[in-house]
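What follows is a single structure, and I will ask about it in a moment.
One protein chain omitted, others in place.
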Amino acid sequence: MKHKAYPAIIGENVSIGENVTIKDGCVIGDNVTIADGSYIDYNVIIRDHVCIGKRSFVGANCILGEYQADFFDGFAADEKHVLDIGERALIRSGSILYSGSAIGKQFQTGHRVTIREHATIGDSVSVGTLSDIQGHCKIGNYVRMHSNVHIGQKSNIENYVWIFPYVILTNDPTPPSYALKGVTLKAFSVIATGSILLPGITVEGDSLVAAGAVVTKDVKQGDVVGGNPAKVISHVSRIKNHVTGESVYPWRYTFKRGMPWEESDYDTWYAKAVQQSDGL
Amino acid sequence: MKHKAYPAIIGENVSIGENVTIKDGCVIGDNVTIADGSYIDYNVIIRDHVCIGKRSFVGANCILGEYQADFFDGFAADEKHVLDIGERALIRSGSILYSGSAIGKQFQTGHRVTIREHATIGDSVSVGTLSDIQGHCKIGNYVRMHSNVHIGQKSNIENYVWIFPYVILTNDPTPPSYALKGVTLKAFSVIATGSILLPGITVEGDSLVAAGAVVTKDVKQGDVVGGNPAKVISHVSRIKNHVTGESVYPWRYTFKRGMPWEESDYDTWYAKAVQQSDGL
Partner (left out) sequence: MKHKAYPAIIGENVSIGENVTIKDGCVIGDNVTIADGSYIDYNVIIRDHVCIGKRSFVGANCILGEYQADFFDGFAADEKHVLDIGERALIRSGSILYSGSAIGKQFQTGHRVTIREHATIGDSVSVGTLSDIQGHCKIGNYVRMHSNVHIGQKSNIENYVWIFPYVILTNDPTPPSYALKGVTLKAFSVIATGSILLPGITVEGDSLVAAGAVVTKDVKQGDVVGGNPAKVISHVSRIKNHVTGESVYPWRYTFKRGMPWEESDYDTWYAKAVQQSDGL
């Protein structure tokens, strides 16, 4: 820091690890843990009971542990609400993460992401700029969400799911009502840009929801669905890479960047993972 | 406040009521009124001529009374522009409300909402995260807008309208042109997720625009429209709640949370309201 023009405000019972950088203008509440090697950029607000894993980055103007609705009754936060963020997080500027969620390691966000309470998020998940995760949902490992994705409450997203920009997972079959039904996206499903998934829909793995689809029925394994309302328009086996000419799907055999099989190939990695009882 | 590391900057002729909390880092302009019991969180910018009703919450990093376009001519704001916000507002962090609008009581927003100038907004309205109200529009009472709704200029939204995520109300029938025509949503209409309403469209009450609809013609009372372009696909009387089995519409008989008939039922409330000349 060049000089402390307006140093951080730091609360009580705060544990700050070694080699942590905290830039000017930050506000850090009570009972906060920031583990070794982390970097907290300018003007970050970390409310009470937030735990940030080692070697994490929190971008400027982020709010971590944001107030849940019960705060507004008496302008006082409930001590039972905590936010846990695993190691090596990269949370870009302007993001707001509520208290009451648990996030695995190597979490990445774009800018101005919102993640509300009661979201359970696995390891190595990324969430693009302006995405809005409404909480009360479950997201597995290695899920990739691009910009401006909207995940409604009660969504259930398994491991290795791709969600492209402006995809919306809805949850109210008869709006307005109290009878919400979440969308389920099974492992290895791919949801392309701007599609809308109606409440209660299940999309099986190794399938593709095409851009702009309005999905009103469950999607079977291997199907490509598109249109409004969406219909089966092809099968993933027919889709070829325009450069290499090879079949693209199942994509775990053609794409490895950032995936756990990055250093070898899917089958080798999988065999080893099963042997090591890490499971899928 | 734990300590005044960087106290608020406060302008001239500012009236701050009793039991008001102003957190560090705020900037409050001239001729601002903050009524009793309100809570202004960290780093809020309140420009000149803003009036905030009692027991309101303004979240961190909000900007209230944001500059209109005329500011940029000489980097000076016009004194005639004011922003009035009624009592018990709950404006979540990162929202930007322009000067030149009037907002009723019990207004609620999500995060990073934008409301531009010349918006007239009634009582008990809520606006979800990232919604963008372009101003020059009229919004009634008890209107519920979810995340990422876009309300074009010249829109006219009556009381008790529901607007779900990513709905867009357009206004230029022949883009680009100077001849804007707003969308009209009548009382009790329901506009589901991701639908687009073309300029000049009127949606009658007790109707449902289905998710993903591209609405190019007026929607009649009781109709369900869907598709691209939208066609009549059903009648609201056929829609049943998947849990209770009851008819969902007209929804004022099956949904009451946050509505003025919350404590009784619609007919009882309505009869009393008429008797008391409160009108609808």
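To keep things simple, chains are lettered A and B as they appear, and every chain counts its residues starting from 1.
Going forward, a contact is a pair of C-beta atoms (placed from the backbone, for glycine too) under 8 Å apart; a residue touches a chain by one contact, two chains touch by 3 or more.
Treat the numbers as computed from the prediction; the structure is a model and nothing was measured.
When the omitted chain is restored, the residue from A:Val82, A:Ala102, A:Ala211 or A:Ala273 that touches it is A:Ala211.
If you put the missing chain back, the residues of subunit B touching it would be 6-9, 11, 25, 27, 43, 45, 61, 63, 66, 72, 75, 94, 96, 112, 114, 130, 132, 134, 148, 150, 152, 166, 168, 170, 172-179, 181, 196, 198, 200, 214, 228-229.
With the whole complex as reference, residues 2-3, 5-6, 21, 23-25, 39, 42-43, 57, 60-61, 90, 93-94, 110-112, 129-130, 144, 147-148, 162, 164-166, 190, 192-194, 208, 211-212, 226-228, 239-244, 248, 251, 254-255, 257 of subunit A touch the missing chain.
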